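A short worksheet on the structure shown next.
One protein chain is absent from this view; the other protein chains keep their places.
What follows is subunit A.
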Amino acid sequence: MDYIKHKVPPVREDRLMACQAYGGTCGDLSKDSKKGCLYASKRTFSQTQGCQLNLSLGMISSMRDAVMVIHSPIGCGGNLIQNAGINKVFQKLRQESAVGLRWINTNLSEVDVISGGEAKLRQAVLKAEREFRPSAILVFNSCVPALIGDDIDGILDDLQKQVSAKIVPIHCEGFKTKIQATAYDSVYHGLIRNLVGEDKGSKPEVVRTLEEEAEHQAVISKTVNLLNVGSMSRIDEEELVRLLKALDLNVRILPSYSHPDDFTYAHEAALNVSICATHDDYFVEHFQQMYGIPYVMRTIPIGIANTNKWLRDIASFFGIEEQAEKLIAAETAELNKAIEPFKAEFKGKTAFLTGGEVRILTTAELLHNLGFEILGLRGYHFDKYGEILLDEYLEDVPNSEKAIFNIGSGQVFEQANLLSKITPDLFVGHIGVNGSAAKQGYPIFPLFGQSDDYLGYKGVFEVATRVSRILKNPAFNKNLGSNTRLPYRDSWYEQDPFTYIDDSASVAARIG
């Protein structure tokens, strides 16, 4: 992978042939995916979803001592408004003196659309510098400047000479891709190009004696970058740090809630550790290519099996398998005892999960391990990384090939139809679709949350206790189920949930 020298990273449709519309079973998907013809499918009826800009902001708006500039008409970045004033609480978990979210919208008007938005961009960056003196200014561009052809990089290069904050352009025009996850690439692209490396740092170069250098190298040889793009809570981080420390490793956490300076020496690490290929493949591959740093990225440490795999992958890199096996044995023995009562409680219960491909497959494994039968899954999108995990899942979880697999971010109409047909006991959902399922009366376990833990061994127990608690009294959602209505016609529920997925292009490709 070598896209870093380009101004803009490619979209995931092109880079990973990612698919965003599919309906079938896990077994079908595994087969169809291998034929490589899923990416061309589309919808003839669709509901709104997020875009690259939303997700980019979600991923990196937590950066401390930074100001965001959103180069767009006034609406883009609107989701930030709900976090203004409350985000600080989370930033403070990392740094007591953290301030709240700060952003500037360039408020492109009709005049700017005609004559170009460059002056506004300048104004915004200079204002960010003047009023807040941040360490970094993150510039996000939306659809409109792309279409009017603003020379964003040119202006920012020029502005960099005038401001002391590091300027980080993040190219995330929404219309370029329907795969939101392209945002991860956009953010990492900007960070790697503009913050990583001693020459990009704000502090003077470190000079070391020979002994000091040797010591420093020894530290590096045991340092891992643990990548968190916002889907790990602080408690999750603490659990993973606990496990990695038990293996005598040093941990640096990037990029959520980081400080711009944290990136200067990000390449001084022995290994990049990802919890999700959807998030990090762009970053880790480039780091391997640019700095020779290998990575671990197979799975997310959710559930016992996947946590074990994750730890073993890391341990085998450092040649400390034995130490890892001891840790795993001790942890799993203790944990298995603790979750025993839940297995009896959940036996025979059914679940449906929706969210990112990596997260749902591993969480499904966890629930299966706790006694649930998994009736179906909905992934935001699907690509080669999902394919690998799905095959492992099919192996690990007996009889899972018949479970439903639907691909589509948002598209709650498909979900509503599906749920009305398969009626699970528990719905596990990503933010954005839970309200819809709640109105159908299902008990809901959120797929992740900023204040809860899901990861590692502790996560397994916590998930079990929370699921148990939620199932104990689902009255709130039950009341909603019997007293509210989703905005779909009754006739819709009689139809095939995948009626509006048009995969004629892929069918043609398959035959032809």
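The definition used in the following text is that a residue touches a chain if its C-beta (ideal position, glycine included) is under 8 Å from a C-beta of that chain, and two chains touch if they have at least 3 such contacts; residues count from 1.
Keep this in mind: contacts and distances are computed from a predicted model.
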Out of "Ferredoxin", "Methylamine utilization protein", "Nitrogenase molybdenum-iron protein beta chain" or "ABC transporter permease", which one is the UniProt protein name for the chain not included here? "Nitrogenase molybdenum-iron protein beta chain"
Hidden-chain contact residue, picked from the options A:Arg12, A:Arg64 or A:Lys176: A:Lys176
In the whole complex, not just what's shown, which of A:Phe283, A:Phe382 or A:Phe413 touches the removed chain? A:Phe413
Of A:Val8, A:Cys26 or A:Leu53, the one touching the omitted chain in the full complex: A:Leu53
Mind pulling the subunit A residues that touch the left-out chain? 43-54, 73-86, 88, 99-113, 119-120, 123-124, 127, 131-132, 143-144, 147-148, 174-178, 180, 410-413, 432-433, 435-436, 485-492, 500
